[in-house]
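Have a look at this one before I ask anything.
Every protein chain but one is kept in place in this view of the complex.
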């Protein structure tokens, strides 16, 4: 960590070198308190993460923590070192959930710089990092690449040799499922889980409007983002943001992802586990007062090697603001339909 | 559950038949996290549900979960199947708390349709259900009747034979107290509990102004209602509600009940357990920005059979918005006094 005197101004583009490993503060024990807050913030209803008796009956040793809560906590740790001076969060790739997290586990994170490229303006550069979240036993629970555009401290600094990592367009189905124990399909009660639709009921090309909408408040998204110990200033400081580009605080992009995931229960109730995120794009910002809607397309179905208990669906979920999704707004010839704020490409597991 | 393709539009009047049993999603493990959120949302101060050392000293095996938190969670489970297409929530009856709930218990719910009656408009019908909440051992923790006015899918559908259940005006005191262990009266410390007033200090006819007021915010009531996994759209979706009858999101009626109960501590500090709800009426809607006040009338006092540890008070609590209750606003000749939003008739237990 670069420290100027006692406080940290965050790292600038010049502070990163390819191959560098960065350890992040602060270790974070995930508890039943976090789980309750996650429910209160999103209204999520997936049975495995809501009912211990259900989770244990289908094969989990205990009720696991929601995958996206794990993602947000690990992501939050990386912010002070990676993206405090970021101009834009450009993308995610190759994100895999590799071990289930249970209440009581302590998460911590490191990042390796895997690419650097100055932008043509000479004022910023793109930093590629692979961030890894681990538990108190050192086991990897989450691994992902993200790239952000970061300010240079000094525009006159020389550009580093550009290194752009070769990233997969999607996580292959062969490596999915490491965080999911063997599921006892016969014990999967579809009344309790909320839908009779299992993996084999979904087909590639199918589109699902998740129907419901959820309005976001300033207090909501700030509580969420503080819960994740994410320190990005744009989410919290109205005094400064009021004078900035939007005149308002921005909602953390991960908050949108969790809202979309919670809304997707209506249509994907048995998609109990996010196994991987292939890529994601925050197409436009979300502000408090806006109402979020979502729809999903199944883009691929896949079996997992040597597993007959669960199958994988590859989904592209779009979230919108103040626009219901009955007409499936998404990409257009020259960008995205009005109102689209998120396009997320990911794998979920479902009982077969 | 009626499923149109993958998403559920909720049940319409035609989907219900008398005698039908409906299993509800999603099982929900109640934790210390939920208890903390419940305190943060209402500021409740009843000693048995706040201090484990107090609860254990007076006779509970552990600190129990607030009765109304149990009610809201069970109620929330029924919403997607019973009241997603409801025009109005008409009433509750015969609600009994039958077993204490402790952190770690997993709650799930079923409903039996016990009555159906088409309304004179031919556009809606009244559905009566008995809903039952159970724990992970299958024990009933809560049982209640509610009736709601539900839209017909097709106005041309024939009316079913009307069946209107015979409902008790009140729960009889003889069946109260199943969820309450024997209380050691000598161990009940009235300094810690907040009041020297025990059961015998209250008389039928007594009216108590609870004095304090609590302002509701959008973030508050939405966090509460999501915590209960209650999916009723009117509480969450400003985009749609902004175009609707009120132009705003409605606060969940149960949120009002919990606010009134928390306010009632000032005057009823030793009323540690809600044993039954005889009936309730949401007289007018509550919106964010309004301040809730409450007052109660003791309408009956009762001994419990074979118990000398606790006695029962029957209360009618009124909640108001933006109207202090020093003048006890309630029923008038042609309805309710201005500002009244809730009339709740229930039984509480107090140490003798």
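Note that the chains take the letters A and B in the order they are written out, and that residue 1 is the start of every chain.
We take it that a residue touches a chain if its C-beta (ideal position, glycine included) is under 8 Å from a C-beta of that chain, and two chains touch if they have at least 3 such contacts.
Given the structure is predicted, the values throughout are model-derived calculations rather than measurements.
Peer 1: Return the single residue from B:21, B:182 or B:215 that touches the missing chain.
Peer 2: B:215
Peer 1: Since one chain has been left out of the picture, which residues of chain B touch it in the full complex?
Peer 2: 31-37, 39-43, 45-47, 50-54, 63, 191-197, 201-202, 206, 208-215, 217-220, 223, 266-269, 289, 291, 293, 322, 324
Peer 1: Footprint of the hidden chain on chain A, which residues?
Peer 2: Per the touch rule, chain A residues meeting the hidden chain are 1, 3, 5-9, 23-29, 31-34, 36-37, 80, 103-104, 106, 108, 136, 217-219, 222-227, 229, 231, 233, 236-240, 249.
Note that only the chains that are shown with their structure count from here on.
Peer 1: Quick check: superposing chain A onto chain B on C-alpha atoms, how many degrees is the rotation, to the nearest 5?
Peer 2: It is a rotation of 120 degrees, to the nearest 5.
Peer 1: For chain A and chain B, what's the span in angstrom between their mean Cα positions?
Peer 2: Centres of chain A and chain B (C-alpha means) sit 36 Å apart.
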